[in-house]
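The other protein chains are all here in position, but one chain of the complex has been omitted.
Letters A and B mark the chains in the order given here, with residues in each chain numbered from 1 onward.
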Amino acid sequence: MEAVLFYIFAIGVVVAGAQVVLRRNPIYGAVSLVACFFFLAGIYVLLSAHLIAILQVMVYAGAVMVLFVFVIMLLNLKEEELGEMHVTTMKGIGLAAVLVLVGFIAWKALTPVQFARDMAVNEQIHGFGGVKAVGNVLYRSSVLPFEVTSLLLLVAVVSAVVIAKGKI
Amino acid sequence: MGNLPSLRYFWPESILTVAVMAMFVQDLVVRRREHRVQSLTIGALFWLTLTALATYLYPSGTTPLFGGLIVHDPLRVFFAWIFLAAALLTILIVPKSKQVSDARVGEFFGLLFALMLGLYLMASATDLLMVYLAIEMVSLVSYVLTGFRRADRKANEAALKYVIYGGVASGVMLYGISILYGLFGTTRVVGDGGIGAQLADVSSRLFMAHAFGGQPAAQLALVVAVVFVLAGIGYKIASVPFHMWCPDVYEGAPTPFTAFLSVGPKAAGFAVAIRFFFAIFEKNVPGVGWVAVSDVPWPAIIGIISAITMTLGNFTALVQTNLKRLFAYSSIAHAGYLLMGLAAASAAGVQSILVYLMIYVLMNVGAFLVVISVSRATGGEHIADLNGLGTRAPIAALTLSIFLFSLTGIPPFAGFTGKYLIFAALVQKGGMWNVILAVIGVLNSAVSLFYYAKLIKAMYFEESRDDTPMPVPGLYTGILVSLGAMVMVLGIYWAPLLRWASAAFGGTTAT
Partner (left out) sequence: MNSVGLPHFLIVGAALFALGMVTVVTRRNAVGILMGVELILNAANVNFIAFNHYVDAPGRLTGQVFSIFVIVLAAAEAAVGLAIVLAIFQTFRTIDVQETDLLRE
């Protein structure tokens, strides 16, 4: 059952992610990115990261991508002109490097990873990956990064206004 | 140390957090008042003084804070003073520079304090989570301050390029961090059970994997992960091949911020590099010194990157006509010189980096200050705009000459001290390759003399159409003279600075 779900989600992630590259129209790209994030949330659930899965849908698919779609609509972006995939040398080198890299990483991942446990013991732990467990870590041992992030969000809000708005 | 006791060591950061919000609020309150800029500058100086005071009152010693997320040690304090010096100069320069409009000075200072907080955290982070968070904080604010003159097309373009390069670099770094987490089961770098401790320990998991025959894959994954993380750090210090953003961003950003960008985040990048390097690549053997941990010759790789970085920076700088671009390539070259200190992989190497960074703040901000003085009077930022500066503004011309000779590394100026210490550390480490690297560094310094001398020639030997004296604000003259004096003094009498640097890197040795 889990295997079936995994393959559905994984294929969904990769196919939707590929649409981001292949679709010339940015709005299609953004919508397929939303789909990609939904499938990713499914994968997180399989990995018993329930809170992250919900955050992924709410923050990423919900908030961040709405921002993207909003900007695309605001700028009224047209399709990028076709035939613009002319591969310059730099892009060619970059692309080759990426493909080699991914090939390597996939090969590395296929090699049996010695550290991994055979069976995920975390599934037996009650509440693993839930709000309570994650919150406990977040507000105890990770309270410093948590607070720093809150300031960072404030700064990001002010920055976005400073940059995007003219006369205040 | 737990969360609450750690706050005792966290005063400067707490004050900076308050300062960010206080500057935003003050900006709103004094919106329509006379002397708006003056009151905001005084406010910023007040908060900076308070931060400096808290930094001065730091307890001594080495202790991990917040459960090991960051560490308090002398190295962190040393870097804090570098950031404070850069921030003080920037705050003093901004109001009269005509680069930041009066209506937006408050926002500039508020964001600058947020940037300072990020730098403080970068200099003390011992956990990859904090490293990533601090780098993101610094980057995010840097994008905004780069595009601060939003009516200017160049500023917008620079900000866009910065955001794209920065986003990709931090994304790649994050992917590297995720692999490191998979290999070691922790994101802690320094400290008990951290990545450094596991690598130095023959009974750790990575070595256990060796017994099971999984070593090659794990080793290769480790190399890839480390390269990815180094990409993020290399982008912060602007070393090859992650330097492409540097000239464009330096040109497009408001010049006072360019000055800050060339010293603050670069120094913080080196702080992260030093901690990362001496936790993962080397271990301290009592009586022997630093010994390499892995089979991969990391110091040699960093040496090669350093040689390419400084050569490329210096040779590209030769053909530049825009002063800010020229100093951008010069700053890339300096990243190369500084990396030589890391390639030496010794305590002396790190001390030379620290000394050089402190001197670099003085001379580079000084040089940018002259560029600002010239551009606010003539409106141009090209070498030709320096023509006749020797007669139009003798003090600015004289101090710029001092800074340029110092950047080249000619005795008796301070830059010579820094370079001498770096070369000495390399030669002291021994080995043919280190000596060759030092020779490449010396040759590069000779090359850099050509383009620095071009500026001096323009100032003293080129005729200017306009012979009237150039107005330089009294404050700028004062800063220039004091920076010039410090550069002269540190070129002759550097012992206290070196002593301070030695004390700073005594502590990091213990992981």
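Things to note:
Everything that follows uses one rule, which is that a residue touches a chain if its C-beta (ideal position, glycine included) is under 8 Å from a C-beta of that chain, and two chains touch if they have at least 3 such contacts.
This structure is a prediction, so every number in the text was calculated from the model and none was measured.
The residue from B:60, B:321, B:428 or B:468 that touches the chain not shown here is B:321.
Contact with the chain not shown here comes from a single listed residue; of B:16, B:159, B:222 or B:305, that residue is B:159.
By the touch criterion stated above, the residues of chain B touching the omitted chain are 129, 132-133, 136, 140, 143-144, 147, 150-151, 153-154, 156-161, 163-164, 167-168, 171-172, 174-175, 177-179, 181-182, 185-187, 247-248, 251-252, 319-322, 325. In the full complex, chain A makes contact with the omitted chain through residues 2-3, 6, 10, 13-14, 17-18, 20-21, 26, 29-30, 33, 36-37, 40, 43-44, 46-49, 51-52, 55-56, 59-60, 63-64, 67-68, 71-72, 74-75, 77, 80, 84-85, 91, 94-95, 98-99, 101-102, 105-106, 109-110, 112-113, 115-117, 119-122, 125, 128-129, 133-134, 137-138, 142, 145, 149, 152-153, 156-157, 159-161, 163-164.
Here is the rule we go by: only the chains that are shown with their structure count from here on.
Centre-to-centre separation between chain A and chain B, using Cα means, comes to 31 Å. If you check the complex, the residues on chain B that touch chain A are 3, 6, 17, 20-21, 24, 65-67, 69-70, 104, 107, 110-111, 114, 117, 121, 129-130, 133-134, 136-137, 140-141, 143-144, 147-148, 150, 159, 182-183, 185, 205, 208-209, 212, 214, 217-218, 220-221, 224. Chain contact summary for the complex, chain A toward chain B: residues 101, 104-105, 108, 111-115, 140-145, 148-149, 151-152, 154-156, 158-159, 162-163, 166.
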